[in-house]
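Every protein chain except one is present and positioned as in the full complex.
In order of appearance the chains are A, B and C, and numbering begins at 1 in each one.
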Amino acid sequence: MQEITTTHKPLIVAFCCNWCSYAGADLAGSSRLSYPAEVKIIRVPCSCRVNPIFVLKAFQRGADGVILCGCHPGDCHYSTGNYHTRRRMALMFSMLNYFGIEKERTRIEWVSAAEGAKFSQVMNDFAKTINELGENRRLEDLRCKK
Amino acid sequence: MSDIFTVENIKRISGTDVRKCMKCGKCSGRCPAFDDMDIKPHQFVTMLGQGRVEELLSSKAIFNCLSCMACVERCPRGVAPANVIEAVRDTVERMQGGDAIKAEDIPAIVDELIPQQLLMSAFRKYKK
Amino acid sequence: MQKIEELMYKRASEMLESGEVDRVIAWKKGETCYDVSPATFTKDNLEGFVYDAFCGANLSKYLVEESKKGGKILVFLKPCDTYSFNQLLSEHRIKRENVYVIGIECQGKIDANKLQKKGIDGILSVEEKGDKLTVKTLYGDKEIAFEEALSVKCETCKSKEFAVSDETIVLNEMRDNREKRFEAVERLEKMTEEERYAFWQAELSKCIRCNACRNVCPACTCTHCVFDNDKSGIAGKANADSFEEKLFHIIRSYHVAGRCTDCGECSRVCPQNIPLHLINRKYIKDMNEFYGEYQAGAAVTALNPIVDFTKEDVEAATVVGGKK
Partner (left out) sequence: MQRIGVFICHCGSNIAATVDVERVTEALAKEPGVVYAVNYQYMCSENGQQLIKNAIAEHRLTGIVVCSCSPRMHEATFRKTAEAAGLNAYMVEIANIREQCSWIHKDIEEATEKAIVLARTAVAKILLDKPLTAGETGVTKRALVIGGGIAGIQAALDIADAGYEVDIVEKRPTIGGRMAQLDKTFPTLDCSACILTPKMVDCAQSDKINIFSYSEVEEVKGFVGNFDVKIRKKARHVDETKCTGCGVCMASCPSKKGLNEFNMNLNNRPAIYIPFAQAIPNVAIIDPEQCLKLKSDKCGLCQRKCGVGAIDYKQEDSFVERKYGAIVVATGFRPIKLDNFNEFGYADNKDVVTSLELERLMNAAGPTKGTLLRPSDGKHPKVITFIQCVGSRDVSGCGKPYCSKICCMYTAKHAMLIREKYPDTEVHVFYIDIRTPGKNYDEFYRRAVEQYGVDYIKGMVGKVYNENGKLMVQGSDLLDNKQIVIPSDLVVLATAIEPDPSVRDIATKLTISIDTNDFLTEAHAKLRPVESPTAGVFLAGVCQGPKDVPETVSQASACASKVIGLLAKDKLKGNPCVSHVDENMCTGCSQCEQVCPYGAITYIDKEFRIGGGKTETRRVASVNPAVCQGCGACTVTCPSGAMDLYGFSSAQILKEVEAICKR
């Protein structure tokens, strides 16, 4: 097998809830607070819309890190959605780690619509972590890496 | 000054969070030994919060406290003034020397039923 | 066990005879003594009715299909099977009024493979005598400690209490060994990420995607499984890449999380002997630790932790780590 060299460009999928975190990302943009281009955002109505299948799918297709962003607990637009997210993902991430997947590859952050600076800082930090970790090799699907 | 006299150490021994106090004075309102105390139960909590350990360590009130735990039972905020007093007393006692009664001497049944702070207080008072 | 079997047979034939029930779900003898399988019996045919140390199968799932056919059914449930039954009740998969449950004694069930691994071949029959197991074989009688023959699912037993029953047949006190339930999970947790990865990579690479674990699981009762549904985006009949081995087991265990009663059927039926129960048990352990003790199936009305929440729940970062 050909060794993939250091030219690997990392890829991060960020699921952001429409009401808080996506707006936070917009605010980061309008405040010109940069974060690496490898972060790509998918808009979902609520963080509780994110199915663990989506997370695994992202890894399968070659993502090196997956981050979920939602409203702060207690501030959910749908009142309880992010509480469900918190439970589901704590269990899910714990399970991924149990399978030996690096715990740094998955993350949840609560970012409000007012926290543009936090959004940018979180993404910078996460991208740095993922860069240091390098390519995702433990949840990869070689068919998708041709 | 060595570690055991620090505010943090006394807080740790007391196991109580003095920041929870809302300064209502119910502890002192209930205290049966109030009149004999130079520093009152509610002041113990406040002064510990302010870090005024020197004054507390030299207070006579620590030997007036009956450890009746009324203040602990009645505190609306879950603060335990008697535990703070006991923690100060404990610190003072440790400066002075060993105990006469050993922990092993306590019958198991007593150990289960009686508050730990009260047991400790008894150690102080009935030794020698 | 002989005695229990007699009592069970007596009750089954009585109830069929009197018309109290129309069918009985129990275990049936196969070609060999260890080839026991779940079966439905009717009034005219109770042939092959058996209950012995090989009757490990959890019968509760069969009620889902069987109870649709109408009529009243008698089912025999071991203590741990009663939890699955209750869980299915809470998911409205079984109508309680159509089922008569007899709880039966269980001292743990044994695994013929384990006997064979110990060099005991040509098994004709087994007999339990306290802590010992006497195995009659073609080559004469062999004796072995009962514990050594225990099936993986019975090595640790979550409960000897019946979560639900209409009557019970119990003659002896049932052995309990629930303390060790999470030991194996803890061992894995203590490993490094690399070691755990290697462990599961090795185990799951054995998976042939036969779906036995899914088909036997009392929590897997979906009419159409996501893995069979082309629209789900994760459908697949075979593991074309090592990723799919993991995907299947991670998602399957997630889908039964909070509903899995830890009956251990998945590991029992796995032809590749993958310790699948350790995946489900990790979820159970995590839920217990993060959100308080919960046993699926202990009560019909309980809210499963994965659909419940509290405002003070722990954060993923706190329990899993990951933030630097």
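Quick note on the criterion: a contact is a pair of C-beta atoms (placed from the backbone, for glycine too) under 8 Å apart; a residue touches a chain by one contact, two chains touch by 3 or more.
Bear in mind that the values here come from a model prediction, so they are computed numbers and not experimental data.
Remark: the absent chain touches shown chains A, B, C in the intact complex. If you put the hidden chain back, the residue from B:Lys11, B:Lys40 or B:Arg89 that touches it is B:Lys40.
Although one chain is not drawn, the whole complex shows that of B:Arg12, B:Lys60, B:Arg74 or B:Arg94 it is B:Arg74 that touches it.
On the side of subunit C, the interface with the absent chain consists of residues 68, 90-93, 221-226, 229, 231-233, 255-256, 303-304, 306-308, using the contact rule stated above. What subunit A contributes to its contact with the hidden chain is residues 11, 13, 18, 22-23, 25-26, 28-30, 32-35, 37, 40-46, 48-54, 57-58, 61-63, 77-81, 84, 88, 120, 144-145. Residues touching the missing chain, restricted to subunit B, are 20, 22-31, 34-35, 40, 42-43, 70, 74-78 (touch as defined at the top).
Definition applied: only the chains that are shown with their structure count from here on.
The most distant chain from subunit B is C, comparing centres defined as mean Cα coordinates. In this assembly, the C-alpha centroid of subunit A lies 50 Å from the C-alpha centroid of subunit B. Look at where the CA atoms of subunit B average out and do the same for subunit C: the two points lie 55 Å apart. In whole angstrom, the spacing between the mean C-alpha positions of subunit A and subunit C is 36.
Taken in their complex, subunit C has these residues touching subunit A: 188-189, 193-201, 226, 232-234, 240-241, 243-244, 246-247, 250-251, 253-254, 257, 279, 282-283, 286-287, 290-291, 305-311, 313-317, 319-324.
Residues 52-53, 56-57, 59-60, 73-74, 80, 83-84, 86-108, 125, 129, 138-143 of subunit A are the ones touching subunit C in the complex.
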